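With one protein chain withheld, the remaining protein chains of the complex are depicted in position.
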Amino acid sequence: MNHVDPVEAEKAVKPHRYPTSRTYILVFVALVALTILEVIVALIEGGLKAPLLLGMSAIKALLVILFFMHLKYDSRWFAFIFFAPMALVIPLIWISLIR
Amino acid sequence: MSHQASHNSDGTQVRAFDSSSKLAVILIGAIAAIAGIVMGVANPFLSNAASSQGIMIDTLFSVLLGIATAVFVLVQGFLLYSIVRFSRTPDDESDGMPIRGNTKLEVLWTAIPAIIVVGISIYSYRILVDIDRPQADHIKVDVTGRQFSWEFYYPDYDIKTSELHIPLGRQARLRLTSADVNHAFWVPQMRMKKDAIGGKITETSITGTELGTYPIVCAELCGAGHAVMRSQVVVDSGPDFQNWIQSQIGAKQRGASAAADPVAYGRQLVNQFGCNACHKLADAGAVGAVGPSLDGMGSRAGAAVPGQSAEEYVRNAIVKPGAYIVPNFQPVMPSDYSQRMTDQEVDAMVKYLLGQK
Amino acid sequence: MSEVNSAVPVHEQPIGTTGLDNRKLGIWLFLATEVMLFSALIAGFLDMRSRGPSGANHVLNIPLTAFNTWVLICSSLMVALSVAAIEQGKTKRLRNYLLLTLLFGGTFLSIQIFEYIHLISSGELTPWGSLFGAGFYTVTSVHGLHVFIGLIWCTLTIIWTMQGKFSPKEFMRVEVFGLYWHFVDIVWIILFTIIYLL
Partner (left out) sequence: MTADAVVGTGLIRHGGRKFSDYFIFNTDHKVIGIQYLVLSFTFFLIGGVLAELIRTQLALPTNQVIVGSRYNLVLTLHGTIMIFLWIIPAFAGLANYVIPLMIGANDMAFPKLNALAFWLLIPGGLLMMASFAVGGAESGWTAYPPLSVTTPLGQTIWAIALQFIGFSTIFGAINFLVTIFNMRVPSMGLTQMPLLAWAVAATSIIIVLGTPVLSGALLMLIMSRVLGAQFFTPAGGGNPLLWQNLFWFYSHPAVYIMILPGFGIISEVLPAFSRKPIFGYKLIAFSSMAIAIFGFLVWAHHMFTSGMDPFLRVPFMITSMIIAVPTGVKIFSWLGTIWGGKLRFTTSMTFALAFISMFVIGGLSGIFLASVPIDIHVQDTYFVVAHLHYVLFGGSVMALFAGVYYWFPKITGRMLDERLGQVHFWLTFLGFNLTFFPQHLAGLQGMPRRVFTYAPEFTALNLMSTLGSFLLAIAILPFLFNALRSLARGKVAGPNPWRAFGLEWTLSSPPPVHNFPTPPVVDGDPYGYGERPIPGPVGTPAGPPAPAPAPSASGGN
């Protein structure tokens, strides 16, 4: 992290590699489809229900982050800033669940 | 780490270590080692522990104190030596040696402390396992903390007291909980502490190694009376402990058959409900100084609050302690005695206190 | 005179030493704090939920909330499209998309308030009545507050649009608002799953 990747910097200065409206709409369709699927899965009972639901909502969140928030196209710095805290979230949530 | 050539501005070679500083390093190291050993062996900060857990903790403490003293002397020694040795002469405007680091030294003083703390961790872990280990013939005590008193219940004998008795050399397993806010049960001379938290049971154990009476202190801020939330643990010899148990069972049975001897019963209640922790009452051997003295209550209760008879006053003072506060005292008396005591017990207590002329 | 009084230093540049835009770096750091805030709240919620009776969330209206989730996803799409619009210099389209964002966001918040009123007045779920209720209202109300702040921010962005402050070269404020809004959307995606569906 000592020096700035010139390609990285170039990307940040000229943020015109963002996706087109078409991509946005495709992502939107996927989000809606996953939401519907989630509601259906929620109706059934079973051991797989929780991991399935959590997995689907994680995918939805990732879609928004990568495409709507341009993280796929933007500097890696932003991805680092956003995802690094997640490492701390795990012990936090885990600890508060232990009896 | 860049290594700059160690040349002074005038070109003369300078060295970070000349012979006198080498001597100083050896001297400081030696003093640190000796001081560490002396402090570790003498351990002047702690008086003798009164429990087997405490003895183990003290041993660990001594070891840490030795290490800490050595590090302390080392750092202060180098600091003082540098202050004396490297202080600037009045007209010297030149700069010091341009040394930017020394990789070997830096690795060394990262690695050695790391090894030391890992060693301390392992040692601490072993002690922790030992002090937590349950013994087969332990006695059980359920401890309840409440604002601002301790209550001890012996499930094996079905007795409830405000003072903890344990037999010498036998482990007491304490199961703690709280009736209200968080408290912490601490016997400083036994070095053991555990929080008492509502809605859950926490456990700790103490094994008395010396006969005597030791204070129990609340160590978690629990409200206005936190400072005075105290009791005591009495380490009895085996026979004495049995006698005490029998006397408690007897007192309980006498209490159940009500006031055969109202004075003795009152005395017992004063101790059972922990009044003795805060109030002075010669008749019951209570010497508390937090609340007003109960001596001579019978002769002054009538005049304490205008419009209240002596009996009303004493009764209110027990069940509604916040209603009237004796001047110069704090409103710290627990307000739940109306729930914890039966009507019969309150009546007996009032009668007993009014009898104190 | 104006130089002396301007809040912008003489050679300040939004693009800094690392080649990134200050404002974008700032908003991502802010989102990192938001991640931690919601993690703490979710940790509290999960703790409360695991202590209460299972199935405490059965009083919640899933079809209505699924619709509400759709509404919020739509608002996110509108924001994404608004960024695409200003990239091509279409200011009017930018304004319209932002107005739609306002509409969808407002709908979301109205439905949430309606849900609150229903649950509390019927006594089915209250913050004081159960552990699940305590967690539910704390987490969702903080999210709702974020939506509300987003609506104000959106309104400001619309005003800036109409003042002609944005061009294909300079629309960082739209992007920054968009990042915030998408984040609020993500939080809801997670909350919908762990509060309503699980």
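We just call them A, B and C in the order they show up, numbering each chain from 1.
Rule of thumb we're sticking to: contacts are C-beta pairs under 8 Å (C-beta built on N, C-alpha and C of every residue); 3 or more make two chains touch, one makes a residue touch a chain.
Not measured: the values here are computed from a predicted model.
Could you tell me which of the visible chains the hidden chain touches?
Its contacts among the visible chains are A, B, C.
Taking the full complex into account, find the residue in B:155, B:238, B:331 or B:355 that is in contact with the omitted chain.
B:331
Given that one chain is not shown, which residue among C:33, C:88, C:110 or C:155 touches it?
Reading the full complex, the residue touching the unseen chain is C:33.
Determine and list the subunit C residues touching the chain excluded from the picture.
1-2, 4-12, 16-18, 20, 22-23, 25-26, 29-30, 32-34, 36-41, 43-44, 47-48, 51-52, 127-128, 130-131, 133-135, 137-138, 142
Which parts of subunit B face the unshown chain closely enough to count as touching?
Touching the missing chain: residues 1, 4, 8-9, 14, 16, 45-47, 54, 56-57, 60-61, 64, 67-68, 71-72, 75-76, 78-79, 82-83, 86-88, 90, 92-102, 105-106, 109-110, 113-114, 117-118, 120-121, 124-125, 127-128, 131-132, 178, 180-182, 184, 186, 188-189, 191-195, 197-200, 202, 215, 217-228, 290, 328, 330-332.
Using the document's contact rule, name the residues of subunit A that touch the chain not shown here.
Spelled out for subunit A, the touching residues are 1-3, 85, 88, 91-92, 95-96, 98-99.
Just so we're on the same page, only the chains that are shown with their structure count from here on.
Strictly by the touch rule at the top, which chains does subunit A share as contacts with subunit C?
none
As a test of whether you follow the contact definition, which chain pair has the most C-beta contact pairs?
Chains joined by the most C-beta contact pairs: A-C.
Please compute the C-alpha centroid of subunit A, do the same for subunit C, then give the distance between them in whole Å.
Those two chain centres are 15 Å apart.
Between subunit B and subunit C, tell me the centre distance in angstrom, where each centre is the average of that chain's C-alpha atoms.
The answer is 49 Å.
Under the touch definition given earlier, write down the residues of subunit C that touch subunit A in their complex.
15, 17-21, 24-25, 28-29, 31-32, 35-36, 39-40, 42-44, 46-47, 50, 62-63, 66, 69-70, 73-74, 76-77, 79-81, 83-84, 87, 175, 178-179, 182-183, 185-186, 189-190, 192-194, 196-198
In the complex, go through subunit A and note every residue touching subunit C.
Residues of subunit A touching subunit C: 4, 8-10, 12-13, 15-16, 18-21, 24-25, 27-28, 31-32, 35-36, 38-39, 41-42, 49-50, 53-54, 56-57, 60-61, 64-65, 67-70, 74-75, 77-78, 81-82, 84-86, 88-89, 92-93, 95-97.
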